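Removed from the display is one protein chain of the complex; every other protein chain stays in position.
In this document, chain identifiers A and B correspond to the written order of the chains, with residue numbering beginning at 1 in each.
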Amino acid sequence: MLFVQQIVNGLMLGGIYVLIAVAFTLAIGILNFLNFSIPGIFMLGAVVIWHFLASGWPWLPSILVGLAAGVVASLIVERFTYRLMKDSEPEIPLVSSVAFLVLFENLVIVKWGSDQQRFPQFMADFNIRIGEIIIGIGQLVSLATAVILVIAVTLLLKKTKVGRGIRAIGENQETARILGVQVHRIVPILFIVTGLLTAFAGLLFAINYQQVSWSMGDEVGLKGIAAMVIGGMGNVGGAVIGGLLIGLTEVLSIYFFGANMVDISVYGLLLVLLIFWPHGILGSTAAPREKL
Amino acid sequence: MSGYTEALFTLLAINCVVALSGYMSLAAGQLNLGIAGFMAIGAYVSAFLTNNYDLPIFLGIIAGGAAACVIALLLAVPVLRTHGIYLALATFALGQVIQGILLNMEVVGAAAGYGVSKHASFGFIAGTALIVIAVIFYLSKTRFSMYLTAVKSDAIVSDLFGVNVRVTMVQAFSLGGLLAGIGGALYGHYYNYLEPQNFNILLSIYIALYVLLGGVQTFYGPLVGAAVFTLLPELLRDSDQWRFVVFAIAVILVMAVRPQGLITSDLLRRFGGRA
Partner (left out) sequence: MDMATPLLQFENVTKRFGGLTVITNLSFDVRKGERLGLIGPNGAGKSTVFNLITGVFPLTSGRICIDGVDITNVPSRKRIYHGVSRSFQNIRLVEHQTVLENVLLGQHPNCASLIDLLHPGRLSSRGRWVREARELLEQSGLSEYTDQPVAALPYGVRKRVDLVRAVIARPKLLLLDEPAAGLNPVETEALQRQLFEIHQRGVTLLVVEHDMHFVDQLCNRVVVINFGNKIAEGSMSEVRNDSVVREAYLGPDVNCEAGYAA
């Protein structure tokens, strides 16, 4: 039954990837922007929360400050990357967002050094047993939180005025503007959502694995891209499926092949997907046609 | 020359070679985020051959470059089916996979690292770098480099004038792999120690960033980018990590106001001579 236990673990990890994948997929789908700063925000949220906890602050304020840091970082990226470059080829804002990833990581190293830090325990070591399977309370809370957040985002997109505006922008920004959508107000809201989801993912990771480091974005956050691609770029439901699948792939890969094979499995899968099935599971197959 | 200065200029020479590797891909419009992987291939192949078969360094470097080039060539065909963002992601995944494979290859030390027995002097490395720069300079004056720019700028028009866009992209990618392999091999023979962890996404990112910072419209841009990246710490002696912060901010600012990079064709024209 160890195998089933691994499946459970994979789903829990998957929940974290889901949040990151949703952040990526919203940016790609709505704004055609591959936001490489997302892994940096993932790390920043976690590190900021750790810092305040380590300084003696209680949990709730620390978490709130960490989430706020994620939002602020995301808005800075919006201001200096997307807003300035949305009319050029999509690779230019991508490059800038990559520079932000580097910036966030190095700011953290400057302030706190490059060592991995221990993240305190969130709740008592409490486990649920179902048959022979052990589920930690932390893991359950993690998965539940991820699910709630994704549902919240989906409801936001489908039921609210802001959400409709976001989807209109995703269809065609010019048309949306003509139809009266306040693009310059709505786009930052999207970045706020990105910041929240991503920083939250960082928090969940820190709680479950009880560690934070400046490189956790590179090691964990970037895998969210693979999750996004599997599920289909631009598709939130796809991001959910993709996130869970990548979580499973990672955990099962460790189980069967050892920890050193994880990157080969996850990124090998990403590479194969990009070459043969770039539209992913739920993405559209229509390729845009050029006008001559 | 003091030991410190020599080490600095050696690093500059290596970074120039690597920058030109990035230039090859980026001039054709390919954002190669896996370039560190090709550096790793070159480094490890050269190290392995010189360690175990007593090859002279220059042959090791040629072998390393050739190996990286061949692998780039083989991978170019499937990978270049993707474009734009997809290509950037595919090369990123590729770099991660290469790093992952090397982390598991016991024969070259895996995660523990691999010693490189033969040392290349500053003179040797500078000489190699100058040869590479001369060759790429020559190439930048040929029609081939014009086609790279044409393909990047407008692939459909290039196709209509008979340019084989696929082949041009594969050539650019493979050349990029070749140069990255040479750069990686030079790196290995100077520092005499290789770890797969060093050839990671961050390295590919730094390379892409300083090449783009310098600008890919002309041959000189990537070299300027490499110089800025390598020599910037000299202005910030005391803190090693701040240099990356400053570098990142510089890239963000340049991309915001001058996305073509620091050195453009126009700039070169203004200062006399043709781009």
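Worth a mention:
Definition applied: contacts are C-beta pairs under 8 Å (C-beta built on N, C-alpha and C of every residue); 3 or more make two chains touch, one makes a residue touch a chain.
Remember, it's a predicted structure, so these values are computed and weren't measured experimentally.
Contact with the omitted chain, checked across B:53, B:138 or B:193, is made by B:138.
Across B:47, B:163 or B:186, the residue that sits in touch with the chain not pictured is B:163. For subunit B, the list of residues touching the undisplayed chain reads 138-139, 141-147, 149-150, 153-154, 156-165, 217, 260, 264-266, 269, 274-275.
FYI, only the chains that are shown with their structure count from here on.
Averaged Cα coordinates give subunit A a centre that lies 29 Å from the centre of subunit B. Against subunit B, in their complex, subunit A makes its touches with residues 28, 34, 80-81, 84-85, 88-92, 94-96, 98-103, 105-107, 109-110, 218, 222, 225-226, 229, 260-264, 267-268, 270-271, 274-275, 278, 290, 292. Chain contact summary for the complex, subunit B toward subunit A: residues 31, 78-79, 81-82, 84-86, 88-90, 92-94, 96-97, 99-101, 103-104, 110-111, 156, 200-202, 205-206, 208-209, 212, 239, 241-242, 244-245, 247-249, 251-252, 255-256, 259.
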